[in-house]
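Below is the structure I would like to discuss, written out as structure tokens.
A single protein chain has been omitted; all remaining protein chains appear in their positions.
Chains: A and B, in written order; residue numbering restarts at 1 for each.
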Amino acid sequence: MALDRLTGEHSVAFIRSEQLFDWARRNSLWYLGFGIACCAIEGLMSTSGPRFDFDRMGVFFRASPRQADVMIVAGTVNKKMAETVRLLYDQMPEPKWVVAMGACASTGGPFRQYPNVVLGVDKVVPVDVYVPGCPPRPESVQYGFMQLQEKIKRQTEERRAARRDRR
Amino acid sequence: MIGPRDTEHLVVNIGPQHPSTHGVLRLVAELDGEEIVNVEVSAGYLHRGIEKLGEHRRYHQLGTLMDRGDYLSGIHGELAAALATEQLLEVEVPPKARWLRSLMGEVNRIASHMIWYGTFGLDTGAMGQFLYAMRERETLLDVLESVSGQRMMFNYVRPGGVIADITPDAEQKLRTFLRTIDTYIDEHHALLGGNEIFQKRVRGVGVINREMGLSFGLTGANLRCSGVPYDVRRDKPYAAYGELEFDVPIGSVGDAWDRYLVRMEEMRQAARMIRQCIEGLPEGDVMAKIPKVVRPPAGEVYACVESPRGELGIHLVSDGSDTPYRFHYRAPSLFAVQVLEEILPGTLLADAIMLIGSVDILIGEIDR
Partner (left out) sequence: MLPDETVVRTVLSGVTQAEVGTSTLGVVVRVPHADAAASLSALKASDLGFVMLVDLFGTDTGDEIEVTYQLRSFARDEEIYVKCALPYDDVLHSVWNVFASALLPERETAELFGLTLAGHPNPARLLTTEGVAPLLRRSVPIRTLEEVRDR
């Protein structure tokens, strides 16, 4: 995209503001530090540790939903937790994305047969990326974030295409 | 001068989404200024029916559930379930499997304590030690991954033994790890425990005396800090612990600093045991002859292991079918969390976060 050329010989680049914002957004996906269960250790702790180090992708931990762009739902959501998940999602500022990490958050996982467990967090909040695994390796979470970046990038183009069609 | 005046008590909700409650624990704290007057523990945000589902799973599948109960130390959960099943079946486990169970148990103990150490520092406001702790943990997870194929949910210990022998790769990694770990633990201790701010925050705070520890059913390091020298590994030896040499560190005061010291010493002892296990690993099979579907005779047993958080017990009631009739998981964290209601009142709100870290609780175990 145009902004990449900034590092080259061009000193001035022209870009649509929304493209610029989306570029910034997808390279600073701050996630809400919200570990529910086992996946939290892999998805939130190992990833902020030295080996996987998501900081280099601009993926960084925030403690408050009001400062977060992405919610990683890392663990089983049960009926008591579902309300809180929804509340936290509503507290996050737009634009916001949700990563359902692991089998439990995606479908209920190994606990899906228990009547108290919600069958996937997509029953409570809209989910953008599902990361499979029980728990997913940190590399999988990384790939999930790359997919999310792709999605954000695509969203800009889709919005522009939709506007063109309207004209 | 402003004289004393009546202040209103403020009720503050800590959790379920809070970076320092180690998961989804919720504390409802009544504050007078910064001081906690009363606190109520509210759990259940991770209740997912491990006990109920255990009644609908075969005996070999219990390990899968136990892994996810105590997710920081899966080996210990699996081991408790396997020991209970073996007690029902009256199966003899090959010696090599017993030694491998101890070996992997201790590897897992250090990995789990490293998470505790890293987050305990975070709770007191330090950050650096977390990164170093994760370095150690990743090395150990490599070892566990090499033998079991998974980083966290190992499913390595099964009724009758373990699924795989230690791989040459894992052994090599462990030997490299053992060369440095004692120095590293000293470094860790210097980094966090040698910090004056840290010491001032943890010394003398959250004292659990002997009576309190016993009456609240604490086990593991929390109980040992209050001066009760009880360790399941030594007092009811399972796996290969009867043949290993190790010391049981004991605290004298029972404050958060003691709990820190005891856990650091436990890591040193774990490294010592890993060394003995690698050197003394016997030859032979790693799995006893055991059918794929077991139907133990009717009966009721209790098996317990010393998990990093304390005594992890499994009550199994069999009715002769291929699934347990009742599967109960005695979680050390459930008992450790209720002592918070006792030790938190009178401390400052900032200390509350530190004290939650000091008793090393895990929500997966509390709610099950």
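Basically, a residue touches a chain if its C-beta (ideal position, glycine included) is under 8 Å from a C-beta of that chain, and two chains touch if they have at least 3 such contacts.
Just so we're clear, the structure is a prediction, and the values are computed from it rather than from any experiment.
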Over the full complex, note down every shown chain the hidden chain is touching.
A, B
Among A:Arg86, A:Arg112 or A:Lys151, residue touching the chain not depicted
A:Arg112
Taking the full complex into account, find the residue in B:Trp99, B:Trp116 or B:Phe216 that is in contact with the omitted chain.
B:Phe216
Which parts of chain B face the unshown chain closely enough to count as touching?
40-44, 47, 49, 51-53, 55-56, 87-88, 214-217, 219, 228, 230, 235, 299-302, 311, 313, 315, 317, 325-326, 328, 330, 334-335, 337-338, 341-342, 367
Using the document's contact rule, name the residues of chain A that touch the chain not shown here.
79-80, 107-108, 112-116, 119-120
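The rule is simple: only the chains that are shown with their structure count from here on.
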Chain A and chain B have mean C-alpha positions lying a whole-number Å distance apart equal to 30
Help me check something: in the complex, which residues belonging to chain B touch chain A?
16-19, 23-24, 44-50, 52-53, 56, 64-65, 68, 71-72, 115, 118-119, 130-131, 134-135, 137-138, 151-153, 363-364
Interface with chain B, chain A side, in the complex: residues 32-38, 40-42, 45-46, 49-51, 61, 63, 65, 75-76, 78, 80-81, 84, 88, 104, 110-111, 113-117, 134-135, 137
